[in-house]
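Note sheet for the following structure.
For this view, one protein chain was removed and the others were kept in their places.
And now, subunit A:
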Amino acid sequence: MSGATARPPPVLSFKLLSVPATPFSPRLGLARLIRSSTEVIDVVTPGLFLHTSRGHVPHLSVDHISLMAKQMPWLHASFEGFLETLPPTPTLQPGPQPLHTFFGLPAASHIISLSLRDPADVQERPPDGDDYLSSMTIRGVRKIEPSFYRSYVSCVQPDIIIALSDIPFTLPPFSQKRMTKSIDRTIRWLGEILKSRPSMEITDNIRGNNIFVSLVGGTNAAARRAFSQNLLGPLEEGSNLSSVRPQTIPRLDDHISGYVLEMAQLRLELSASLSCGNDSSSTKEPTQAINQLLKASLSPLPADKLRVVHSSISPHEMLRLISLCGIDLFDSYWAQKAADWGIALDFSFPVSTSRDDTGPTRRSDGKRDVGHNLYHTGYAFDFRGLVGGPMHGCSCLACAPSFTKPIPHSSLEFVNDGCEEDAPAFTRAYIHHLLHTHEMSAHALLVSHNITVLQDFFAAIRSTLSADAPQFDTEVARFETEYDGDMRIIEEGRRAWEEVDCARGKGRLARERGTI
């Protein structure tokens, strides 16, 4: 395959900027990707990266992604969407930085991490085998062997590779035996990715790359601990020992630059085992159980490596994971998804003390929503911007749009001054209208807004942590008291979205047919 060129893989480093009191205390850090002496991309932590589908943030055009590059340079992609035709299209992309090029993202300003599966996708799928992972494509299930994955990633050159892991996607709960198998396979597959391959071209050696591993073990704390301990063990040479260069890799973990925690699958298993009541480790509050399980995974491992969480579900959970598990990076999946359901996020951290009535609804139990469900008819005449309260500073496409110089199409327009200037914010009423008329622009504006609100949230977390770390826990507690941690607004938005979508009855469809 083509793709691989002489350019050395970028180097990812992670440095803690504060000294955490315990291995699980909240911490400040800096993840830095050095591509060359002139191309350095920094991500401060606790921080965020974008969740993508087929390499794109749903609804956000490439020009908008590049506008956000400074704040959100890191995108996570999954390879599954490219497996419907083989060889996968991105592996055929010529030139340097094939994956960046394919996604239309300049390598100078974007970091791409790549996993095989979409960590947010927990649909049931056929079980993996000893030597393959079952991958879902629109053309059915594909069995992906670790060597395929290895060659794909060495071809497309993501900045960070998430090693394959055997996570059961059949119905939980899982037997002890299944868990052991999952751990064994994941360790073995990791070994295969890390092993050097004298039989292959040098370009297939991806050991110099930045590799993250997903910490598996399901809802069983002992299994999770066992998996992590395995990472500290020596890399077991496989059965094809004779063909391997007699070079030993001291420990698997030495070649790993970050740990990944996949919450979507964990949450699914947890709810299954809770309903069965057969798992002693998860009989407590689910949030507490999650913390325990993540700690079980992290405790055997060095504390100074990057900890990455996929598919968190709320700002509350993010705060808890930062505060109690010392998590460094999160994807913005839930906020992006909220944009699909018509939710405009509007919350502040630390909780604002000023009284105002422009913020989201306060429920009968006293909890305030973290956003506005703009499907609600109450917004039809609401000509305010998306965020209420004192923080009018949201810099998103909806709250702070700005005009750029237009493309001239004839010599006449060169004399016509296209002026670049700020535009008025889009209103709740307008987005309400767009949602009810199925206009895609609603989601483009909302996803930009929600990501920006989350970004501001993380900036506030960092500044609270750096100003007064003990105060952080107090603020987390205040946040939990103020805002609805059950995120009822999300479910309401999802239902409203469904209703409006169903209301696309005959009349509406006919109307759409005539106009779209």
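We take it that a residue touches a chain if its C-beta (ideal position, glycine included) is under 8 Å from a C-beta of that chain, and two chains touch if they have at least 3 such contacts; residues count from 1.
The working rule: contacts and distances are computed from a predicted model.
Of "Ubiquitin-conjugating enzyme E2 G2-like", "Distal membrane-arm assembly complex protein 2 isoform X1", "Rab GDP dissociation inhibitor" or "Queuine tRNA-ribosyltransferase catalytic subunit 1", only "Queuine tRNA-ribosyltransferase catalytic subunit 1" is the UniProt protein name of the chain excluded from the display. The chain omitted from view is touched by exactly one of A:H59, A:H76 or A:R185, namely A:H59. Of the options A:S299, A:S352 or A:S441, the residue whose C-beta touches the omitted chain is A:S441.
Touching the omitted chain from subunit A are residues 53-63, 66, 81-82, 85, 89, 92-95, 101-104, 380-381, 383, 397, 401-413, 416, 418, 423-424, 426-427, 429-430, 432-434, 436-437, 439-445, 507-508, 510-511, 514-516.
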